[in-house]
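Then we have subunit A:
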Amino acid sequence: MLKVDGVSTHIGKIKILHEIYFQVEKGQIVSIIGANGAGKSTLLNTLAGLYRPTSGTITLENDVISGYPANKVVEKGLSLVPEGRQIFSNLTVKENLLLGMFSKYYKEKKLAEENLTKILDMFPSLKKHLKNLGGNLSGGEQQMLAIGRGLMSNPKIILLDEPSMGLAPKIVYEILDTLMIIKEDLGTMVILVEQNVKAALKVCDQAYVIDQGRIIINGTRDEISSNPQVISAYLGIKSAGA
Partner candidate 1 sequence: MSKLEKVLYGNRLKPFLFLVGLILMLPFVVKSSYIFTILILIGIYSIVTLGLCLLIGYAGQISLGHAAFFGIGAYTSGVLTTSFQLSPWLALVIGMVTTFFIAYLIGIPILKLKGHFLALATLGINIIFYILILGLNQLTGGAAGLIGIPSLSLFGLPLTDKLFFYFFVWTAALLVLLLSLNIVRSHVGRVLRSIHDSEIATETLGVKVENYKVAIFALSAAFASLAGSMYAHYITFVAPPTFYITKSILFLIMVMVGGAGSVWGAILGTTVIMFLNEIIRFVGHTYFGISGEVEIVVYGLIIILIMMFLPKGLMHVISKPIQKLKQKKKVKIKSHKDMISQKGV
Partner candidate 2 sequence: MELLMQYIVTGLTVGSIYALLAIGFVTVYNITGILNFAQGEFAMIGALTCITFVNAGLPMYASIIFAILISATIGLIVERTAILHARNTSVIILIIITIGVSTFLKGMGLIIWGTNPKQLTPLIKMEPIHFMGAVINPQSIFIFIVLLILLAVLYVFFEKTYIGSALRACEKNPRAAKLMGINPSTMSALAFTLAAALGAIAGILITPITDATYEMGFLIGVKGFVGMVIGGMHSIPGAVAGALLVGLLETFSGGFISTFYSDAITFLVLILVLFFKPNGIFARASGERV
Partner candidate 3 sequence: MKKLCKSICSFSLMLILVIALSACNMETSGGNDKKDGDGGKEVIKIGAIFAETGPASTLGKTQANYVKLIQKQLDEAGTINGKKIEIIMQDYETDDTKAVIAADKLISEGVVAVVGATQASTSMAILPKISGEGIPLMTVAPVNPEAKDIYQMAPSNLTNASLIIKFLKENNISKVAWINARDGFGVEGLPSFEKVAKENDIKIVAHEEFDATATDMTVQLTNIRKKNPEAVIVWSRTPGAGIVARNFKALGFDIPMIQSSASANKGFLDQVKDNNENIYVIGSKLSVVDQLPNGEQKDRLKKFREDYRTMFNSDPDNFTAHAADGFHLLIEAIKAGNTTSEDIHNYLKTEVNKYSGLTGSFELQSDYVGPYEDGFSVLGIENNEWKYYE
């Protein structure tokens, strides 16, 4: 499990995250909900080691991972699929995927091949593009590639930052379906940050609402879905107008 214990993060002199506490149990998808600028991305980036928390600890299965740089955090089993996909547009799909397990590649070349097959089975649409440049894929395929790349290192937990951005609804649901597969087949924990709150709430087990860098509401999917505050703020203009 992943345990976040009182984490605060500053960017420059500004405190973005204020003592965040939460945890992800094995086999869970946890959704983090919040407005633009609420601190969701900062939270994910802090977990992944791109920012160094100014206080608090992050523990992944008895292993303290806070304070390590991003490249070390990956080795410890936490993988972040960044916002806007950030695939390597000048590399082929295969190269993109293989880079996903950079830290282990030279030690376990065989595992790399196995993982590659596994991921390609999971995302059949990537198979036919294996030799194409990542930059030439469609948005949906790029997102699949980004997730697949994140999974290549056999992470214990995978973090997804707005995977639905700029994608047609149909594809968004395909991606969310994949998350269920990741959770069930691979047993990987998932943290999902999503604008599309309704969709996110469909797949998650647990959800946290973050505002102003603080977690203001938390609960199970059903609790959050029925929370009137959440409904008015995030679940649509119908309630806002009403």
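Here, a contact is a pair of C-beta atoms (placed from the backbone, for glycine too) under 8 Å apart; a residue touches a chain by one contact, two chains touch by 3 or more; residues count from 1.
On how the list was made: all candidates are chains of the complex that A comes from, given by their letters.
In this text, all values refer to a predicted model and were calculated from it rather than measured experimentally.
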Review point. Given that every candidate in 1, 2 or 3 is part of this complex, which one actually touches subunit A?
Key: 2
Practice item. Please give the residue numbers of subunit A that touch candidate 2 in the complex, ascending. Key: 48, 50, 69-72, 74-75, 79-80, 82, 86-91, 95, 98-103, 105-106, 133, 135-137, 149, 153
